[in-house]
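Note sheet for the following structure.
Every protein chain except one is present and positioned as in the full complex.
For chain A:
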Amino acid sequence: MIPVLPYTAEVLDSLLARYNAAIVPLPAAAVLVSVAILGHAARPVREGDRMASLFLAAAWAWVGIVFHLRYAATIDFMAPLYGGFFIAQAVLLLWTGVWRKQLVYRVGDHTAGRIGCGLAVLAIAGYPLLGLLAGHDWTSLPWVGAAPDPTALLTLGLLLTARPVRPHLLVVPVMWSLVAGMTALSLDTPERLVLPAAAILAVVVAERIRRTPTP
């Protein structure tokens, strides 16, 4: 059974448009940083891994606090709960990637890395483009680092490039993907199904990596 959301797609678009307008130029900056992180994963730079984790943590915290708690909470009684999970993910990323330095992002010469890189590109450019093709106004497009769906998608992609796999960091993005999938079905916005599809792919790939014996 598809859950009924307390708002319509039209209202969500309106909220995203007001949110995007209010946080300019943050989405553009977040896109540039995301591209730089992908560049680092391909050709590593010093301290790049910690900086990438710091950016991801900041993005999750921003989306949790500003998008969910400040904006989405006005139309969705579930948003405070989502906000809490996003903040928790930010803390996990800080702890694992910045404090303990356990996240090393490398595209490398392996399938998982390439898939991860593909998901990251999808998050940065493909996801907003899909929204545009689906008929959403450009002002209401979801941008990586600012909106929950592409942020979760970027995180899933980058985590696939990291070794070893850190399953605990996949939990919240995968949970959000389920929410995004239900939102897509409830609001009849099939373009948002990209995220749950990507999450399934990420979980399958991560599990294969985990089961593959290291030489």
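In this section, a contact is a pair of C-beta atoms (placed from the backbone, for glycine too) under 8 Å apart; a residue touches a chain by one contact, two chains touch by 3 or more; residues count from 1.
Note that contacts and distances are computed from a predicted model.
Taking the options "Acyltransferase family protein", "Oxidoreductase", "CO/xanthine dehydrogenase Mo-binding subunit" or "Multicomponent Na+:H+ antiporter subunit C" in turn, only "Oxidoreductase" matches the UniProt protein name of the chain that is not displayed. In the full complex, the hidden chain is touched by chain A at residues 4-8, 10-11, 14-15, 18, 74-77.
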